[in-house]
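Yeah, one chain of the complex is gone here, protein chain that is, but the others are all in their spots.
For chain A:
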């Protein structure tokens, strides 16, 4: 591969340089395609900026790698297991629609309209989340709408680095409010064979099963822990195979992209509070291990709550952030009629992260 590319490199380099100078000398072309070109160029070429102030050498770890690591973890954590569990006909079209609607339409248009410099690779991460947090039989238009909303919402707030709440979750909240019917149906049993391709766009309503949590709330039935771990129960497309999610999440922590404090405190507090409520209320609330392994908790704790931009910067405050997420999750799950609380918990704590952060800073520096 490398050898094969060698002779092409100078040609490609020259071509890109010519294109670059062409774009910069034609304001009209620059207006429409400048940012798009730069985004593409940025993917395959290292920028030419050099360090102008000390230190004069820099570590070769940039935001692109950071996002790349998240993408890799997400692909291993949910895309591959979901393809195995639900068949590629169910997963691949959703991903394609999500990317097209989110990155190629919403982000590109935004870049042209709002004169942003970058098409941030963070869009890929957000769009990879969207199918994962929607039911396996969600119609494709819902996915597309979700992805576009997430990206637009993130960009309106000022892009990566300024978003206060997780854009993917925010867009799911929006969909939950606008199209509640689609969010409670479409939970298909995995491993029932692949579906015929022409049914993909609408999704199948007929196959709906209750998710483990809804089942627990209606009949008190607790799904087997092994099936929860391996993903052979119902659930959103990307949340069921917890084993893969945990492994991918641990890898992310090892490469220091995800901060271990958040999942540790999140899962820990879910466990502690559910033990606490179980002791008081007995069988009326879900047992602790069932709580840990059901719903979107693992996906949320390892991948969404850890999104560095929407948590606190201070590392001690991360413990509070995670514990707060866990507390709210357990409260919603045990004492409301809602089937799942992870989304609300993370969104709420995202908002609370700002006051927690400033409080921690005040305490730490005695202001």
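Everything below uses one rule, namely that a contact is a pair of C-beta atoms (placed from the backbone, for glycine too) under 8 Å apart; a residue touches a chain by one contact, two chains touch by 3 or more; residues count from 1.
Definition applied: contacts and distances are computed from a predicted model.
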item	value
Identity of the absent chain, which is to be given by its UniProt protein name, from "Sarcosine oxidase subunit gamma", "4Fe-4S ferredoxin-type domain-containing protein", "Amino acid ABC transporter ATP-binding protein" or "Oxidoreductase"	"4Fe-4S ferredoxin-type domain-containing protein"
Identified contact with the non-displayed chain, of A:259, A:274, A:291 or A:350	A:259
Full-complex contact with the absent chain, from A:28, A:59 or A:283	A:59
Sole contact to the chain not displayed, among A:88, A:276, A:313 or A:335	A:313
Contact footprint on chain A, counting only the chain that is left out	2, 5, 9, 12-13, 16-17, 41-42, 44-51, 53-66, 118, 120, 159-162, 256-257, 259, 308-309, 311, 313-315, 361, 365, 367
